[in-house]
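Input: a single structure, listed below in structure tokens.
A single protein chain has been removed from this complex, and every other one stays in its place.
Chains: A and B, in written order; residue numbering restarts at 1 for each.
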Amino acid sequence: MRIEVEINGRPYAGEVEPRTLLSDFIRHEAGLTGTHVGCEHGVCGACTIQLDGETVRSCLMLAAQANGRSLLTVEGLAGGGDLHPLQEAFHERHALQCGFCTPGFLLSAEALLRERPDPSEREVREALAGNLCRCTGYEGIVKAVLDVAAARRAEAA
Amino acid sequence: MRLSRTIELRVPAWAALAAGRWGGPVRVRAGEVEYAGKVALVDVDEDARVVGAHAQARRVGGWGGVAARLELRPQDERAVEISGDVSLSGEASEEAAEALLGGVAARLEDAATEPAPDRARVPVPRVAAGSGGEAEPHEPSPADDPAYRRRLAARAAMAVAVGAAVGVVGAALGRRRS
Partner (left out) sequence: MKPAPFDYAAPRTLDEALGALGQDAKPLAGGQSLVPLLNFRFARPATIVDLNGVDELAYLRRSGGTLWIGALIRQATLERSAVAAAGWPLLTRAVAHVAHPAIRNRGTVGGSVAHADPAAELPVALTALDARFHVRSAARGARTIAAGDFFQAPLMTALEPDELLVEIEVPPPPDGARAAFAEHARTHGDFALAGAAVVRAGTEHAAIALLGAGPTPVRVPDAERALCNGASAAEAARIAGAELDDDYRRALTAELVRRAIEEAA
């Protein structure tokens, strides 16, 4: 069946089977390979994207369910060529090594900071507990997210 | 920041609010900047006559956005007061917060004027397993039999156990030699 999905503000259409996962549609039909597939059962978070601004596991949605909906993937974070502040902070704080978990972390953190612009460290750790990283030990990731929250506080002040 | 505004609907306010068909995607502008997200009905308190909602929108192509927990209360027959706490993040401005409320109001106004969709009973179309071709019969497979799956699982468990035992014995022999 044919579906039409808006991803990062652009329309994408394609033929899918009912069993086609959204993660596979994003990667293979839309060609956006920044969204990664780690476990296909929802625990690792590498496939995390945003649907209408809320995080979801793309490996646990059928592509058919995204028909007519609006998605954000990691490719849509940076506007106009500049890195998103979270991406800058991840770079500064060595919050990535292999980078496999990073897109999922970025989208989870982006959603967190919009709901809770000034989270405590504990709130950051709990909100990101659904994203697993095998390389970094998480310290840099948590610091990067807190840096971005602090930057907002500084600007607003 | 706390915001509120009151709007007039063209239909009785409480019925329209509680029916909840007004939630959905929100796209608004604050000056030159676009924000995109959604508003969703959270709960309906019929006893207290208030509806709770959650709205959020992301600054498109930028940093941050707005998010709000809203309460919607009918003021009289057709007026609704929308109020709540709006958080701003990243580069989002106060204009964005007002714009989000405007987006919520617009959804309410639109839903209140459109007639309810006709939910005629038609047989539910079914999409076949293949992509759009003839409906394929479900091919029977040995994996459909739960007993077969249990036997496979038991065999797999035994293979793992045997492998582990061989590994342990091998390590023990290896240690004794060295």
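Couple of notes before you dig in:
We adopt the following convention: contacts are C-beta pairs under 8 Å (C-beta built on N, C-alpha and C of every residue); 3 or more make two chains touch, one makes a residue touch a chain.
In this text the structure is predicted, and so the values were computed from the model without any measurement.
Here the chain not displayed is in touch, across the complete complex, with A, B. Checked against the hidden chain, the listed residues A:Thr48, A:Ser70, A:Gln87 or A:Thr136 yield one contact partner: A:Thr48. Here one chain is not drawn; of B:Gly20, B:Gly61 or B:Gly102, the residue touching it is B:Gly20. If you put the missing chain back, the residues of chain A touching it would be 1, 17-19, 21, 24, 40-42, 45, 48, 51, 54-57, 59-62, 64-65, 108, 111-112, 125-127, 129-130.
Chain B meets the missing chain through residues 18, 20-21, 40-48, 52, 54, 69, 71, 119, 121-130, 135-136, 138, 141, 143-144, 149.
As a convention for this text, only the chains that are shown with their structure count from here on.
Per-chain CA centroids place chain A at a distance of 15 Å from chain B.
Per the touch definition, chain A reaches chain B in the complex via residues 1-2, 9, 15-19, 50, 52-54, 64, 70, 72, 79-80, 84-85, 110, 113-117, 152, 155-156.
Remark: chain B residues 25, 36-38, 56-58, 60-67, 87-91, 127-132 touch chain A in the complex.
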